[in-house]
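Attaching a single structure in C-alpha coordinates format; questions to follow.
All protein chains but one are shown at their positions in the complex.
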Amino acid sequence: MDLNDLISNLKSLLIDFSDNKNNDLNTNLLNLFSSLNVENVRKDIDSFSEIILLVASLFELKAKSLLPQNEDVDWIDEIQLIKDKDLAFARLLQFKAFSEVGIALASRIRENEMSISAFKYYQTLNLFSKPDIEITIDKKIFQETAEEVFIRYKSIKGFDHIEYDLPDIDEAINSLMSNVDKRLNTSFEELASEVDTSEQAVAIFLALLEAIRWGFVKAEQVNNNELIKIEKNYEE
Amino acid sequence: MKNKKIITATLLVSDGPVQNSYFEELLEIDGNKLFKLFDEINNDLTTLGFGFYLRFDSMKSDLVTVNDIPKYLDSIKPPSVLKGLSTPALETLAIIAYEQPVTKLKVSEIRGVESESSIKTLESRGLVYKSGELDVPGSPILYSTTDDFLEKTGFESLNDLPTIGEYFSSPSEEE
Partner (left out) sequence: MKNKKIITATLLVSDGPVQNSYFEELLEIDGNKLFKLFDEINNDLTTLGFGFYLRFDSMKSDLVTVNDIPKYLDSIKPPSVLKGLSTPALETLAIIAYEQPVTKLKVSEIRGVESESSIKTLESRGLVYKSGELDVPGSPILYSTTDDFLEKTGFESLNDLPTIGEYFSSPSEEE
(Lines give C-alpha, C1' and ligand atoms only; values in the text may rest on other atoms or scores of the structure.)
Protein backbone atom coordinates (compact mmCIF):
# COMPACT_ATOMS: atom_id res chain seq x y z
CA MET A 1 0.00 0.00 0.00
CA ASP A 2 1.21 3.48 -0.79
CA LEU A 3 2.48 5.38 2.21
CA ASN A 4 0.21 8.39 1.87
CA ASP A 5 -2.83 6.21 1.24
CA LEU A 6 -2.10 4.26 4.37
CA ILE A 7 -1.86 7.38 6.51
CA SER A 8 -5.04 8.87 5.10
CA ASN A 9 -6.86 5.53 5.60
CA LEU A 10 -5.78 5.47 9.21
CA LYS A 11 -6.80 9.08 9.73
CA SER A 12 -10.28 8.62 8.31
CA LEU A 13 -10.75 5.44 10.35
CA LEU A 14 -9.79 7.27 13.51
CA ILE A 15 -12.14 10.14 12.72
CA ASP A 16 -14.97 7.68 11.96
CA PHE A 17 -14.45 5.83 15.22
CA SER A 18 -14.29 9.00 17.22
CA ASP A 19 -17.41 10.40 15.58
CA ASN A 20 -19.49 7.32 16.07
CA LYS A 21 -18.62 5.05 18.91
CA ASN A 22 -21.22 2.46 17.89
CA ASN A 23 -19.38 1.99 14.67
CA ASP A 24 -18.66 -1.65 14.24
CA LEU A 25 -14.94 -1.93 13.90
CA ASN A 26 -15.01 -4.36 11.04
CA THR A 27 -11.79 -3.23 9.55
CA ASN A 28 -9.07 -5.62 10.32
CA LEU A 29 -6.55 -3.48 12.11
CA LEU A 30 -4.03 -6.24 12.10
CA ASN A 31 -3.95 -6.14 8.32
CA LEU A 32 -3.33 -2.45 8.38
CA PHE A 33 -0.71 -2.83 11.04
CA SER A 34 1.11 -5.51 9.13
CA SER A 35 1.53 -3.17 6.19
CA LEU A 36 4.08 -1.42 8.37
CA ASN A 37 6.52 -4.07 7.27
CA VAL A 38 6.40 -2.77 3.76
CA GLU A 39 9.89 -1.65 2.87
CA ASN A 40 9.10 1.85 1.65
CA VAL A 41 7.09 2.64 4.76
CA ARG A 42 9.98 1.82 7.04
CA LYS A 43 12.34 4.12 5.20
CA ASP A 44 10.42 7.20 6.12
CA ILE A 45 10.92 7.71 9.84
CA ASP A 46 8.54 10.64 10.11
CA SER A 47 5.63 8.85 8.50
CA PHE A 48 6.48 5.76 10.46
CA SER A 49 6.02 7.53 13.77
CA GLU A 50 2.78 9.05 12.57
CA ILE A 51 1.50 5.63 11.60
CA ILE A 52 2.46 4.17 14.99
CA LEU A 53 0.54 6.97 16.67
CA LEU A 54 -2.55 6.50 14.51
CA VAL A 55 -2.55 2.75 14.83
CA ALA A 56 -2.06 2.91 18.58
CA SER A 57 -5.06 5.23 18.90
CA LEU A 58 -7.16 2.89 16.75
CA PHE A 59 -6.22 -0.15 18.77
CA GLU A 60 -7.11 1.63 21.93
CA LEU A 61 -10.52 2.62 20.63
CA LYS A 62 -11.17 -0.85 19.30
CA ALA A 63 -10.14 -2.46 22.57
CA LYS A 64 -12.57 -0.20 24.37
CA SER A 65 -15.41 -1.16 22.06
CA LEU A 66 -14.78 -4.84 22.74
CA LEU A 67 -15.30 -4.45 26.48
CA PRO A 68 -18.73 -5.48 27.77
CA GLN A 69 -20.86 -2.38 27.50
CA ASN A 70 -22.28 -1.46 30.86
CA GLU A 71 -25.78 0.00 30.56
CA ASP A 72 -25.04 2.41 33.38
CA VAL A 73 -22.02 3.92 31.70
CA ASP A 74 -22.00 7.68 32.10
CA TRP A 75 -22.17 8.60 28.43
CA ILE A 76 -21.35 12.23 29.10
CA ASP A 77 -18.03 11.21 30.63
CA GLU A 78 -17.50 8.87 27.75
CA ILE A 79 -18.07 11.58 25.17
CA GLN A 80 -15.86 13.94 27.11
CA LEU A 81 -13.11 11.35 27.03
CA ILE A 82 -13.37 10.99 23.28
CA LYS A 83 -13.42 14.74 22.86
CA ASP A 84 -10.29 15.08 24.99
CA LYS A 85 -8.65 12.43 22.95
CA ASP A 86 -9.58 14.16 19.72
CA LEU A 87 -8.27 17.40 21.06
CA ALA A 88 -5.01 15.88 22.21
CA PHE A 89 -4.61 14.16 18.88
CA ALA A 90 -5.38 17.32 16.92
CA ARG A 91 -2.86 19.18 19.07
CA LEU A 92 -0.23 16.59 18.38
CA LEU A 93 -0.80 16.73 14.64
CA GLN A 94 -0.84 20.51 14.78
CA PHE A 95 2.46 20.61 16.61
CA LYS A 96 4.04 18.14 14.24
CA ALA A 97 2.82 20.15 11.28
CA PHE A 98 4.26 23.38 12.71
CA SER A 99 7.58 21.72 13.23
CA GLU A 100 7.65 20.62 9.59
CA VAL A 101 6.45 24.04 8.42
CA GLY A 102 9.29 25.66 10.37
CA ILE A 103 11.78 23.57 8.41
CA ALA A 104 9.99 24.42 5.17
CA LEU A 105 10.12 28.15 5.96
CA ALA A 106 13.83 27.91 6.75
CA SER A 107 14.35 26.11 3.48
CA ARG A 108 12.62 28.96 1.62
CA ILE A 109 14.69 31.55 3.47
CA ARG A 110 17.85 29.69 2.52
CA GLU A 111 16.80 29.58 -1.12
CA ASN A 112 15.96 33.28 -1.14
CA GLU A 113 19.22 34.22 0.50
CA MET A 114 20.96 32.94 -2.62
CA SER A 115 19.85 36.23 -4.15
CA ILE A 116 21.52 39.11 -2.41
CA SER A 117 20.03 42.57 -2.49
CA ALA A 118 22.07 45.62 -3.47
CA PHE A 119 22.65 48.19 -0.77
CA LYS A 120 25.27 50.81 -1.59
CA TYR A 121 24.65 52.68 1.61
CA TYR A 122 27.82 54.80 1.41
CA GLN A 123 26.54 56.29 -1.83
CA THR A 124 23.22 57.30 -0.32
CA LEU A 125 24.97 59.90 1.84
CA ASN A 126 26.29 61.74 -1.22
CA LEU A 127 23.40 61.06 -3.50
CA PHE A 128 20.15 61.39 -1.64
CA SER A 129 18.93 59.83 1.53
CA LYS A 130 16.52 57.06 0.89
CA PRO A 131 13.55 59.12 -0.09
CA ASP A 132 10.63 57.12 1.11
CA ILE A 133 11.63 56.56 4.71
CA GLU A 134 11.90 58.96 7.60
CA ILE A 135 13.08 57.24 10.74
CA THR A 136 11.35 57.77 14.05
CA ILE A 137 12.60 56.50 17.37
CA ASP A 138 10.20 55.90 20.22
CA LYS A 139 12.06 56.92 23.37
CA LYS A 140 10.28 54.38 25.55
CA ILE A 141 10.93 51.50 23.17
CA PHE A 142 14.54 52.61 22.78
CA GLN A 143 15.00 52.48 26.56
CA GLU A 144 13.32 49.11 26.88
CA THR A 145 15.43 47.64 24.11
CA ALA A 146 18.61 49.05 25.62
CA GLU A 147 17.73 47.58 28.99
CA GLU A 148 16.88 44.21 27.47
CA VAL A 149 19.95 43.87 25.27
CA PHE A 150 22.36 44.70 28.10
CA ILE A 151 20.59 42.54 30.66
CA ARG A 152 20.70 39.71 28.17
CA TYR A 153 24.42 40.23 27.72
CA LYS A 154 25.41 40.71 31.34
CA SER A 155 23.27 38.04 32.96
CA ILE A 156 24.05 34.41 32.43
CA LYS A 157 20.41 33.39 32.29
CA GLY A 158 19.78 36.06 29.72
CA PHE A 159 22.12 34.28 27.41
CA ASP A 160 19.78 31.31 27.16
CA HIS A 161 18.00 32.78 24.19
CA ILE A 162 21.10 32.63 22.06
CA GLU A 163 21.03 28.87 22.34
CA TYR A 164 24.76 28.53 21.93
CA ASP A 165 24.69 24.94 23.10
CA LEU A 166 22.45 23.82 20.27
CA PRO A 167 24.21 22.90 17.06
CA ASP A 168 24.00 25.49 14.32
CA ILE A 169 21.98 23.62 11.70
CA ASP A 170 22.76 26.03 8.94
CA GLU A 171 26.49 25.76 9.48
CA ALA A 172 26.38 21.96 9.68
CA ILE A 173 24.33 21.74 6.49
CA ASN A 174 26.62 24.22 4.74
CA SER A 175 29.68 22.14 5.47
CA LEU A 176 27.90 18.93 4.47
CA MET A 177 26.66 20.54 1.24
CA SER A 178 30.08 21.83 0.33
CA ASN A 179 31.44 18.32 0.80
CA VAL A 180 28.65 16.84 -1.30
CA ASP A 181 29.22 19.57 -3.89
CA LYS A 182 32.86 18.61 -4.28
CA ARG A 183 32.00 15.10 -5.43
CA LEU A 184 28.92 14.25 -7.37
CA ASN A 185 28.32 10.99 -5.55
CA THR A 186 29.44 10.21 -2.07
CA SER A 187 28.34 8.13 0.87
CA PHE A 188 27.84 8.72 4.54
CA GLU A 189 30.64 6.26 5.23
CA GLU A 190 33.03 8.20 3.03
CA LEU A 191 32.23 11.51 4.72
CA ALA A 192 32.42 9.96 8.19
CA SER A 193 35.79 8.35 7.45
CA GLU A 194 37.34 11.78 7.07
CA VAL A 195 36.67 13.01 10.59
CA ASP A 196 38.74 12.52 13.72
CA THR A 197 36.21 12.01 16.47
CA SER A 198 32.98 10.13 16.86
CA GLU A 199 31.27 13.40 17.85
CA GLN A 200 32.08 14.80 14.42
CA ALA A 201 30.69 11.71 12.75
CA VAL A 202 27.48 12.10 14.73
CA ALA A 203 27.37 15.76 13.69
CA ILE A 204 27.65 14.74 10.03
CA PHE A 205 24.86 12.22 10.48
CA LEU A 206 22.58 14.81 12.09
CA ALA A 207 23.40 17.33 9.39
CA LEU A 208 22.63 14.68 6.79
CA LEU A 209 19.22 14.01 8.34
CA GLU A 210 18.44 17.73 8.33
CA ALA A 211 19.68 18.20 4.76
CA ILE A 212 17.35 15.40 3.66
CA ARG A 213 14.40 16.96 5.49
CA TRP A 214 15.19 20.35 3.94
CA GLY A 215 15.28 18.69 0.54
CA PHE A 216 18.88 19.52 -0.37
CA VAL A 217 20.19 16.00 -0.73
CA LYS A 218 18.82 12.54 -1.37
CA ALA A 219 20.15 9.54 0.50
CA GLU A 220 19.59 5.90 -0.31
CA GLN A 221 20.56 2.62 1.25
CA VAL A 222 19.49 -0.43 -0.70
CA ASN A 223 19.97 -2.80 2.22
CA ASN A 224 21.70 -2.91 5.57
CA ASN A 225 25.00 -4.06 4.11
CA GLU A 226 25.22 -1.33 1.51
CA LEU A 227 26.71 2.13 1.88
CA ILE A 228 24.37 5.05 2.49
CA LYS A 229 24.64 6.83 -0.86
CA ILE A 230 24.25 10.58 -0.85
CA GLU A 231 23.61 12.87 -3.80
CA LYS A 232 22.46 16.40 -4.35
CA ASN A 233 18.75 16.85 -4.89
CA TYR A 234 18.29 18.69 -8.18
CA GLU A 235 14.51 18.52 -8.09
CA GLU A 236 12.57 21.64 -7.26
CA MET B 1 15.23 56.58 -20.62
CA LYS B 2 15.17 58.96 -17.68
CA ASN B 3 12.73 56.73 -15.81
CA LYS B 4 14.95 53.70 -16.28
CA LYS B 5 17.88 55.70 -14.95
CA ILE B 6 16.05 56.77 -11.82
CA ILE B 7 14.66 53.30 -11.09
CA THR B 8 18.00 51.53 -11.42
CA ALA B 9 19.92 54.15 -9.42
CA THR B 10 17.34 54.15 -6.65
CA LEU B 11 17.29 50.36 -6.39
CA LEU B 12 21.10 50.24 -6.28
CA VAL B 13 21.30 52.44 -3.21
CA SER B 14 18.07 51.41 -1.46
CA ASP B 15 18.18 49.28 1.64
CA GLY B 16 15.86 46.48 0.58
CA PRO B 17 12.90 46.62 -1.79
CA VAL B 18 11.24 49.86 -2.88
CA GLN B 19 7.43 50.07 -3.01
CA ASN B 20 5.97 50.29 -6.51
CA SER B 21 3.77 53.16 -5.36
CA TYR B 22 6.92 55.18 -4.70
CA PHE B 23 8.04 54.96 -8.34
CA GLU B 24 4.51 55.48 -9.62
CA GLU B 25 4.26 58.79 -7.78
CA LEU B 26 7.82 59.90 -8.44
CA LEU B 27 7.71 59.21 -12.18
CA GLU B 28 4.01 59.95 -12.56
CA ILE B 29 3.28 56.69 -14.35
CA ASP B 30 0.74 53.94 -13.69
CA GLY B 31 1.38 50.38 -12.56
CA ASN B 32 1.26 48.90 -16.07
CA LYS B 33 3.82 51.33 -17.35
CA LEU B 34 6.04 50.56 -14.34
CA PHE B 35 5.85 46.80 -14.91
CA LYS B 36 6.74 47.38 -18.55
CA LEU B 37 9.85 49.27 -17.45
CA PHE B 38 10.74 46.49 -14.98
CA ASP B 39 10.38 43.88 -17.73
CA GLU B 40 12.47 45.97 -20.10
CA ILE B 41 15.27 46.34 -17.54
CA ASN B 42 15.19 42.61 -16.86
CA ASN B 43 15.30 41.70 -20.52
CA ASP B 44 18.38 43.85 -20.97
CA LEU B 45 20.12 42.33 -17.96
CA THR B 46 19.40 38.76 -19.03
CA THR B 47 20.38 39.29 -22.65
CA LEU B 48 23.70 40.80 -21.68
CA GLY B 49 24.48 38.09 -19.11
CA PHE B 50 24.60 40.27 -16.04
CA GLY B 51 24.85 38.70 -12.56
CA PHE B 52 21.83 40.48 -11.16
CA TYR B 53 18.23 41.14 -12.08
CA LEU B 54 15.25 43.19 -10.99
CA ARG B 55 13.02 41.08 -8.75
CA PHE B 56 9.50 42.47 -8.47
CA ASP B 57 5.94 41.60 -7.57
CA SER B 58 2.70 43.53 -7.36
CA MET B 59 3.95 45.50 -4.34
CA LYS B 60 7.67 46.14 -4.61
CA SER B 61 10.92 45.71 -6.50
CA ASP B 62 14.63 45.22 -5.77
CA LEU B 63 17.92 44.55 -7.55
CA VAL B 64 19.23 41.13 -6.49
CA THR B 65 21.95 38.76 -7.63
CA VAL B 66 21.04 35.77 -9.79
CA ASN B 67 21.09 32.60 -7.75
CA ASP B 68 23.24 30.34 -9.89
CA ILE B 69 26.55 31.79 -8.74
CA PRO B 70 26.26 31.77 -4.93
CA LYS B 71 29.54 30.00 -4.34
CA TYR B 72 31.47 32.82 -6.01
CA LEU B 73 29.86 35.24 -3.61
CA ASP B 74 30.58 33.28 -0.43
CA SER B 75 33.28 35.63 0.78
CA ILE B 76 31.22 38.80 0.34
CA LYS B 77 27.67 37.82 1.14
CA PRO B 78 26.17 38.78 4.51
CA PRO B 79 25.66 36.03 7.08
CA SER B 80 22.38 34.15 6.88
CA VAL B 81 19.53 35.19 9.13
CA LEU B 82 19.26 31.46 9.87
CA LYS B 83 22.72 31.38 11.40
CA GLY B 84 22.45 30.09 14.94
CA LEU B 85 18.73 29.33 14.68
CA SER B 86 17.83 25.95 16.13
CA THR B 87 14.94 23.70 15.20
CA PRO B 88 12.89 24.90 18.22
CA ALA B 89 13.26 28.48 17.02
CA LEU B 90 12.08 27.51 13.52
CA GLU B 91 9.08 25.74 15.02
CA THR B 92 8.23 28.88 17.00
CA LEU B 93 8.58 30.95 13.82
CA ALA B 94 6.07 28.71 12.03
CA ILE B 95 3.58 29.00 14.88
CA ILE B 96 3.83 32.80 15.01
CA ALA B 97 3.50 32.97 11.21
CA TYR B 98 0.27 30.99 11.21
CA GLU B 99 -1.32 32.09 14.48
CA GLN B 100 -0.40 35.78 14.50
CA PRO B 101 -1.00 37.95 16.36
CA VAL B 102 -0.26 35.47 19.11
CA THR B 103 0.84 35.56 22.74
CA LYS B 104 3.89 33.84 24.16
CA LEU B 105 1.57 31.69 26.27
CA LYS B 106 -0.29 30.38 23.25
CA VAL B 107 2.97 29.59 21.45
CA SER B 108 4.26 27.75 24.52
CA GLU B 109 0.96 25.89 24.77
CA ILE B 110 1.13 24.67 21.19
CA ARG B 111 4.76 23.65 21.50
CA GLY B 112 4.32 22.16 24.94
CA VAL B 113 7.46 23.92 26.18
CA GLU B 114 8.36 27.39 27.41
CA SER B 115 9.09 29.44 24.31
CA GLU B 116 10.38 32.77 25.60
CA SER B 117 13.97 32.24 24.53
CA SER B 118 12.99 31.17 21.01
CA ILE B 119 10.75 34.21 20.60
CA LYS B 120 13.56 36.50 21.79
CA THR B 121 15.98 34.92 19.35
CA LEU B 122 13.54 35.46 16.47
CA GLU B 123 12.95 39.02 17.64
CA SER B 124 16.65 39.86 17.73
CA ARG B 125 16.93 38.44 14.20
CA GLY B 126 14.17 40.77 13.04
CA LEU B 127 11.83 37.95 11.97
CA VAL B 128 9.09 38.67 14.55
CA TYR B 129 8.11 41.78 16.51
CA LYS B 130 5.83 42.91 19.30
CA SER B 131 2.73 43.93 17.39
CA GLY B 132 0.46 44.85 20.28
CA GLU B 133 -1.16 43.74 23.49
CA LEU B 134 -4.07 41.43 24.10
CA ASP B 135 -6.97 43.17 25.77
CA VAL B 136 -7.22 40.89 28.81
CA PRO B 137 -5.93 41.29 32.39
CA GLY B 138 -2.15 41.39 32.39
CA SER B 139 -2.10 42.70 28.81
CA PRO B 140 0.08 39.93 27.38
CA ILE B 141 2.23 40.98 24.42
CA LEU B 142 1.16 39.86 20.96
CA TYR B 143 3.78 38.78 18.43
CA SER B 144 3.60 38.94 14.64
CA THR B 145 6.03 38.32 11.81
CA THR B 146 7.87 41.30 10.27
CA ASP B 147 8.03 42.52 6.68
CA ASP B 148 11.54 41.13 6.72
CA PHE B 149 10.07 37.69 7.32
CA LEU B 150 7.95 37.99 4.17
CA GLU B 151 10.90 39.27 2.22
CA LYS B 152 13.19 36.49 3.39
CA THR B 153 10.65 33.74 2.75
CA GLY B 154 9.62 35.28 -0.57
CA PHE B 155 5.91 35.46 0.25
CA GLU B 156 4.11 38.52 -1.03
CA SER B 157 1.69 38.59 1.88
CA LEU B 158 0.65 36.40 4.80
CA ASN B 159 -2.28 35.17 2.72
CA ASP B 160 0.25 33.39 0.56
CA LEU B 161 1.29 31.08 3.37
CA PRO B 162 0.19 27.62 2.28
CA THR B 163 -2.80 26.15 4.10
CA ILE B 164 -1.76 23.27 6.28
CA GLY B 165 -4.60 20.93 6.80
CA GLU B 166 -7.88 20.61 8.55
CA TYR B 167 -6.41 20.63 12.03
CA PHE B 168 -5.46 24.28 11.87
CA SER B 169 -7.44 27.08 13.25
CA SER B 170 -7.39 29.88 10.72
CA PRO B 171 -5.55 33.03 11.88
CA SER B 172 -8.87 34.85 12.30
CA GLU B 173 -10.03 32.38 14.94
CA GLU B 174 -7.07 33.23 17.12
CA GLU B 175 -7.92 33.56 20.85
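Letters A and B name the chains as they come in the text, with residue numbers starting at 1 for each one.
FYI, a residue touches a chain if its C-beta (ideal position, glycine included) is under 8 Å from a C-beta of that chain, and two chains touch if they have at least 3 such contacts.
All values reported here derive from a predicted model rather than from experimental measurement.
**Q** Touch as defined at the start, partner being the missing chain; which of B:12, B:29, B:141 or B:158 qualifies?
**A** Missing-chain contact among the listed residues: B:12.
**Q** Which one, B:31, B:112 or B:126, makes contact with the chain that was left out?
**A** B:126
**Q** With the missing chain put back, which residues of chain B would touch it? List them for me.
**A** Considering the whole complex, chain B reaches the absent chain at 1-2, 4-10, 12-13, 15, 22, 25-26, 41, 44, 48-52, 63, 65-66, 69, 72-73, 76-79, 83-84, 123-126, 129, 146, 148.
**Q** Just the residue numbers, please: which parts of chain A touch the chain that's not shown?
**A** Residues of chain A in contact with the hidden chain: 116-125, 127-139, 141-143, 145-155, 159, 161-162.
The working rule: only the chains that are shown with their structure count from here on.
**Q** Find the geometric centre of each of chain A and chain B from their Cα atoms only, then give the gap between the two centres in Å, rounded to an integer.
**A** 22
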